[in-house]
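Here the complex is missing one protein chain, while the rest keep their positions.
This part shows chain A:
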């Protein structure tokens, strides 16, 4: 799932120049028709976006009105009951927790990969190694889910037991009913999935580091690490932060791999090694099949919350890049 668009965006920051502009139409009929058609497509795209917001809100409202619990604080998800009781507290917790843990694990590794490919790998191999990491992004999430469910979770079972035995005194690793289909396993799989996104965006940022800065540092007798510390990291900081945030946005919305790996169980728990947990997106995929009228509305409402969370994260990331561009 490499985000071509995100990468493209970084490239477009680099290539600021473009062609000469001229008036929209020369007044000939062919010109008018073509200009209108292309403009209409752009407007159609806006209409789709507007429709997404309108329909999600419209279909969510009746379910929210039928809800007898507080949508934001209730932990139970039971919209099929009479009267319906549902809230996203547990789901939102699972979503934020898994994504945050995934970000924590993926970011240092992703930055390491970007540094390796940009500055350490032999020049001839660099492109091929970059392609190898991008391959991670080409594997669809359903395949990660299958791998996670039937292979990786059995391995994580042992890891979980080990952590629980020796580090159980840390609340995060405590608790009983330790298993492989836990929030931790889901987080590791999410981390693997966002790794290539963060690292390829970071590589784009490193490409823009002015050669003069690097050469100046080298001329002062800096070692390779000192060059990176003095010239590369200060220049790339905002780009690296926004790369990590775009990765976070991806992790928040990821559905299928998480839905397959987690064995759904209710309740908010700090013990990430326990079997169970749930996320907003996984809950939609898992409980859609038996959803009635109200339950569908409830799922749409939870999807809306997910959309808003990812939107905020993505917009913040873009704002960081935009601000950086102004001062660069």
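Going forward, a contact is a pair of C-beta atoms (placed from the backbone, for glycine too) under 8 Å apart; a residue touches a chain by one contact, two chains touch by 3 or more; residues count from 1.
The working rule: contacts and distances are computed from a predicted model.
Colleague: Can you pick, from "Phosphate transport system permease protein PstA", "Carbohydrate ABC transporter membrane protein 2 (CUT1 family)", "LysM peptidoglycan-binding domain-containing protein" or "SDR family NAD(P)-dependent oxidoreductase", the UniProt protein name of the chain not displayed?
Modeller: Of the names offered in "Phosphate transport system permease protein PstA", "Carbohydrate ABC transporter membrane protein 2 (CUT1 family)", "LysM peptidoglycan-binding domain-containing protein" or "SDR family NAD(P)-dependent oxidoreductase", the absent chain's UniProt record gives "Phosphate transport system permease protein PstA".
Colleague: For the chain not shown, which residue from A:164, A:182 or A:314 touches it across the whole complex?
Modeller: A:314
Colleague: Looking at A:228, A:244, A:262 or A:295, which makes contact with the chain not pictured?
Modeller: Selected residue, touching the omitted chain: A:228.
Colleague: Touching the absent chain: which residues on chain A qualify?
Modeller: Touching the chain left out of view, chain A contributes residues 1-6, 8-9, 11-12, 15, 17-22, 24-26, 28, 30-31, 33-35, 37-46, 48-49, 51-52, 55-56, 58-59, 108-113, 115-121, 123, 129, 131-133, 135-136, 138-147, 149-152, 192, 195-196, 199, 206-207, 209, 211, 214, 218, 221-228, 249, 252-256, 260, 281, 284-285, 288, 296, 299-300, 303-304, 306-307, 310-311, 313-315, 318.
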